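Below is one structure, written out as structure tokens; the observations come after it.
One protein chain is absent from this view; the other protein chains keep their places.
Going in written order, the chains are labelled A and B, and every chain counts its residues from 1.
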Amino acid sequence: MNLTQQLINGLVLGHAYALIAIGWTVLLGVARLVNFGHGQMYMLGAFMTWYLVSRLGLPYLVAIPVAMLAGVAVGYVMQRVMLRLTLAQDLVSIMIVTLGFGYVLHGAAGLVFGSTGQILETPLSTRDIYWGDLWFTWQDIAIVLVAIAFFAVLKYVIENTGVGRTARMVAEDPALSLLAGIDVKKVYLAVFAFEGAAVALAAALVAPRTPILTSMGFDEVIITFVVVVLGGIGSVTGSYVAGIVLGLFTAFFGALVSPAYATAAAFGVLIAVLVLRPGGLAVAPGGR
Amino acid sequence: MSAVLEAHDLVVAYGGNQALHVPHLAVGRGELVGVVGANGAGKSTLVNSILGWSRGRPRITGKVTLQGEDISQLPSFARVRKGLLLIPEGKLIFGTMSVAENLASASIGDVPAGRKAYSVDEIYDLFPRLKERRGHLGSQLSGGERQMLGIARALRLGPSALLLDEPSIGLAPRLVATVLQTVKELADTGLAVLLVEQNVSAAIEVVDRLVLLERGNVVAEGPAATMRDDPRIAEAYLGAHAA
Partner (left out) sequence: MSSALKWPAAAILAVAGFFAPVLLGGSPAVYAALVLIAIFAVMSYGLDSIVSDLGEVSLAHTVFFALGAYVTALLSVRLEFNPLGTLAGTIVAALIAAGLLGLITLRLREFVFSLVTYAVAVVALTVASNWEFIGGSDGLRGIPAFEIGWLGFRAVGDVELWPVAFLLLLATLYLMRAFRRSRLGQAAIMVHLNPRLATMSGIDPQRTRVQVFLFSAPITAAAGWLYAYQRAYVSADLLETYFLILMLTAVVVIGRRLLLGPLIGVALILAQEKFWSFGGYVDRIILGSLLILVLAYLPGGLFGLVQTLAEARRRVAARSRSTSPHTTARKADA
């Protein structure tokens, strides 16, 4: 095993995980909401990008924002449908509804894109970089850079801007936010639209690393879940760190033990953490 | 004196049960109206329903006007933006934000002419204590400081009418007088204030008029001076024995 190569793999994977989890982090941190359709939204983002690039021949940089717009639409519709449940804070029903949405998205994607696997090729993913005996692609570099930039901007917005403050107020107490003149419904809709855009962006960047299938999405939810809980449920910085730790863990576990059980092992670690500290590692509504 | 805030035929019902019925209630410019009554008489229900706000899901009917404009159909947050501010009982501020952030986040942009939105500096002049504590988190404040911050947040939003739900609850007797005096001064600046109070003897010292609620109905109403002698108030709330 080449240690440095695994380190690079782990770091790239870690940034990919963090990027995939960003929508959920905001969802939980800001709105105290969950989305079990997250993985299928990731799948949809990947297929949208694939369709736009390889079927319609659009440039990759144009395809990404279009896929993100589709993500916004899906997120908005989801929240619109379950707004009543959100306002009533009926988490049990929300979980089931989002699971149902994921199932519908899977069916719809199968209908449109078929059941065969595809490869999402981008101008960056096909260009390799060799550095001594180390290997990675420009796509990997893009993932790392975009993830870092996204997290930095997000952290700044949440902590220092009016939008961020509004979001944190709604997270802490939706009823009290109404008394501060905040249109809570609008905030919930915006947060879900953001979740859709963020996961589509993550898909457009990360999906070129592996073949894409309409049946995927399962693993992404679990990875996201592990990242979000280990990172301290809703904490932006925490998610970033947890993503990287998980990426390194997966890379080394895959190289040393077995790649097939890497997700299962990551989950095992999570169980251990949850049993020891049921609240995750840190919990603060509207966390930083 | 024209009424700033007026309610007609306000009815609140949970399921089929009527919890409150107020045929008419008006608060004028610069007027401080107190609402008193026993626990469960519907005092909080009254102020919450004027704003169309609640943590449960009641059915609210009737007409509420602010500066002559019918606001009954507006969602709560829109009524807030019109200048109707509620300082609810208990949790009034955001605990995970500092005092300064709590004040900074209370802003709705441009306030129309005729309404005054306090600047952060004006707030600190009014409540010097908040200035001293501006770096502390909301959750670290004492009860009195929270009450001040709750009122301050409302003032930041440029109110034309204030609804206060038991501002004295849980406060030391000395603080109760201070808080109610502040409320009185705010009314004197021209705000219409509806004050719900459990502490009748303290409230009656500052209010212009008093409304007595019992089981969701208005049973007595009048100027503070006359209400002081009303046997229903005197016996039940002021501890006086009828001669």
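Assorted remarks:
Definition applied: a contact is a pair of C-beta atoms (placed from the backbone, for glycine too) under 8 Å apart; a residue touches a chain by one contact, two chains touch by 3 or more.
Predicted model only: the values in this text are computed from it and were never measured.
By the touch rule given at the top, the unshown chain touches A in the complete complex.
Touching the missing chain, out of A:Leu3, A:Leu256 or A:Val275, is residue A:Val275. Considering the whole complex, the residue from A:Pro59, A:Gly107, A:Pro123 or A:Pro211 that touches the absent chain is A:Gly107. Where chain A meets the chain that is not shown, the touching residues are 34, 36, 81-82, 84-85, 91-93, 95-97, 99-104, 106-108, 110-111, 218-219, 221-222, 225-226, 229, 260-261, 263-264, 267, 270-271, 274-275, 278, 280.
We take it that only the chains that are shown with their structure count from here on.
Touching chain B in their complex are the following residues of chain A: 88, 162, 165-166, 168-169, 172-173, 175-184, 284-286.
Residue ranges of chain B in contact with chain A, taken from their complex: 51, 53, 55, 57, 75-78, 80-81, 85-88, 91-92, 94-97, 101, 104-108, 153, 157.
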